[in-house]
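Complex shown without one protein chain; remaining protein chains in place.
First chain written, first letter: the chains are A, B and C, and each begins at residue 1.
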Amino acid sequence: MIHNIPYLAAVALAIIGLYAVLFKRNLIKIAIGISILESGVNLFLITLGYRENAVAPIYTNLPEGTSIPEGMTLPVPQALTLTSIVIGVAVLALILSFAVKIYQHYGTLDSREVRGLRK
Amino acid sequence: MNKIAILMVFIIFSCVLISTILTLRPFGEPKSTEMDDYIIKNAQNETGANNAVTSVVFDYRGFDTLGEATVLFTAVAGVLLVLRRNAHE
Amino acid sequence: MSYVLLHAPALLIAIPLFAAFLTPIIDRFSKRARNIFVLAVLIIEEILMIIFAWDVFTNGIHIYTMGAPNPTSTVPLQSAVPVRIVLEVDGMSAFMGLISTTVSLAAGFYSIAFVRKETGQGRYYTLLLLMLVGMLGMEFTGDMFNLFVFFEILSIASAALVAYRSYYGDAVEGAFKYLIISSIAGPMVLFAVALLYGEYGVLNIAALAKAMNSTTLDMIALVLLISAFAMKCGAVPMHFWVPDSYTVAPASITAMLVVASQASLYALFRICFTLYGNTPYVATSGAILILFGLLSMFIGVTMAIPQKDIKRLMSYHAISQTGYMLLGVGAGLCLLGNPDFSTYGMAAMEGGIFHIFNHALYKGLLFLTAGAIFYKTKTRNLNEIRGLAHSMKFTTIFFLIGAFSIAGLPPFNGFASKLLIYESVYHVNPILSIIAMLVSILTLASFMKVFHSAFMGPAMKDVEKGEVPKSMLFGMIVLTAGIILFSVAPGWVVNHIVHPAAQSLANQSAYIQAVMGD
Partner (left out) sequence: MSEPSKIVKTIASIIFPFTMVFGIYVILHGHLTPGGGFQGGAIVASGIVLLLVAFGSAEIAKRVKESHLSILESAGALCFISLAFLGLFKTFFYNFLAGSNFIFGRIPPFGSNPGDMNTGGVLPLMNMSVGLKVIAGLSAIVLVLSLFARSRKQKKR
């Protein structure tokens, strides 16, 4: 069980994020929830790429005696995580700009009071 | 009623996510690493870069990075569109 | 020509992307040049797509490996699995690409007049092109993570465009809902991709499908993928965002959103048929799709009947029509590998897949006519609109064609695809077929109500006479021409376009073989 703690952390983050998205009423808190959900998934992705006692897959000044490729962590999950982090930033920026605009129109960030669609 | 449905969805998804970590392989011991090993071994002579991660980002999976740059471009265009100043009001 | 065809999968995605990056710069110099540029790009896309799709339908799967010395060398010499991103265009992908480019072309023409008075048009056209990029990327890619990236491009571009008229509060609200749904679906897809990567160490769909050995983790990934994509295509338990965001978007964007939902539908089918094609979950996921389909059909149409807002009504019908596609293709999925498949399973899939194209055409057309009504009357409330047939003759005709087609009246293309679904689904369970017919009748009733209240009666007083501008009419003509073409020769279309698509979706081994060899 102890060896699965990094996965546990990632999944816990994802569940916390999901909770915030589903149950919080404040639009900014929903945005925070989505950000946490994404961090959880990103953490999960990067933990999949770790090899025990391995170094980063970079040849510049590589420590002597590193076995190639067993002594290096997997490069692909790191690239994927970079991509998904940037996507997360983009989504977050757009959500926040929507929230700002909604606040301008309705004067509130409470999703129960934002009901222009259900007149 | 609605709240109970949301709670059910939340509980189901939490259970699904937790059940993954119980069945997943141990941390730090990847199962099949053929693609990554190929990249580590060949990144230097195929792309000429010392950093295998950069060679994945811009060469082996360069199309993903183009997509990622596009996502950022889209978000900037979206933010500037939504918050444009002289949208007639 | 063969050079272009060889590189067509990459070019079809890269050309609109390049154009999207260039549009803000052209916009600074001349608005007119920008419009011409965008339309030219959309027309080039359409022509290239038709040529390319024809090649795919006749010659089979196209493979394109990004960045390899040779487009067809998917697997490097010292490796047993694909390392680079592979675009894989089979009949189904080409079919969906044809839909996306056609509707984008119509929406592009329509937009010229429709958004003429708004600000921020440069970014509007940029995002329109980016939506096309996202759809084509989702449809052509053969890589799970790449699918996720294009899925996010599509979601972000659509959400920003739904909020285009940001001076209305409800537009931003609908866009917010849409974006929240996509940003829950996105991490779910990513989590599933991560699970698959952790299990098999590859991201290519064909390589994953070959290595798939049906563990618990695969099942969890399947559950996450199905729920995420069903959420994004507007199937019923997760449909609540559809009416909200379809209603508030500009009409041309709503037509695009219909196709965007269908891109998610394509991803759903691709995952069920190709990625999980030889696992024991096939029949179960087929049953789930049928269930989603039935619920969507029935709840969509019952919610549509009491609506007063014309676009809201049409969006509920969009949910209901999505149900037909899920029903048809789900029935095919249920029977996959069965001896019955070749008799009526294939017919069910052809019906479902044909319905995708028909739905894109007539629902797009209906949303564009709703936009034309809004353009003239400045309202979407059916109680206030009346007597438009007096001044808007062409729009009336287009609306009638769309309404007859969606209701499945005999000469129109909607009938052809619905008949295929009725006949074949009847063999699975007669009740399915009866419900499908009932929904069709309710749809007809609902649209007759709309026609009667919006186009009949005395003319409205405070509405200027005359038809909508030419570019809007031309956008509608593009879609009407498609409907008429499909209505005149449904047999030819089914044999030459729909059948190759259904065949390639059902044929998992050919998809795997194209990438992995032997």
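Just so it is clear, a contact is a pair of C-beta atoms (placed from the backbone, for glycine too) under 8 Å apart; a residue touches a chain by one contact, two chains touch by 3 or more.
Only a predicted model underlies this, so the values are computations on that prediction, with no experimental measurement involved.
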item	value
Omitted chain - touching chains that are shown	A, B, C
Contacting the left-out chain in the complete assembly, out of A:22, A:96 or A:109	A:96
On chain A, residues whose C-beta touches the chain left out of the figure	56, 58-64, 66, 68, 82, 86, 89, 93, 96-97, 100, 104
Chain B residues that touch the omitted chain in the full complex	44-51, 53-55, 57-59, 62-63, 65-66, 68-70, 72-73, 75-77, 79-80, 83, 85
Missing-chain contacts mapped onto chain C	7, 10-11, 14, 17-18, 21-22, 24-25, 28, 64-71
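Here is the rule we use: only the chains that are shown with their structure count from here on.
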item	value
Centre-of-Cα separation between chain C and chain A, whole angstrom	28
For chain A, residues that touch 2 or more chains besides their own	14, 18, 48, 76, 80, 83, 87, 90-91, 94, 98, 101
Junction residues of chain B - those touching two or more other chains	17, 20, 24, 30, 33, 35-36, 39, 41, 61, 64, 67-68, 71, 74-75, 78-79, 82-83
Complex contact set, residues of chain A against chain B	3-8, 11, 14-15, 18-19, 22-23, 47-52, 56-60, 68-69, 72, 74-76, 78-80, 82-83, 86-87, 89-91, 93-94, 97-98, 100-101
Touching residues (chain side chain C, partner chain B) in the complex	17, 20-21, 24, 66-67, 76, 78-85, 118-120, 123-124, 126-127, 130, 133, 137, 145-146, 149-150, 152-153, 156-157, 159-161, 163-167, 172, 175, 191, 195, 198-203, 211, 215-217, 220, 223-224
Residues of chain A touching chain C in the complex	14, 18, 21, 27, 30, 34, 37-38, 40-41, 44-45, 48, 76-77, 80, 83-84, 87, 90-91, 94-95, 98-99, 101-102, 105-106, 114, 116-117
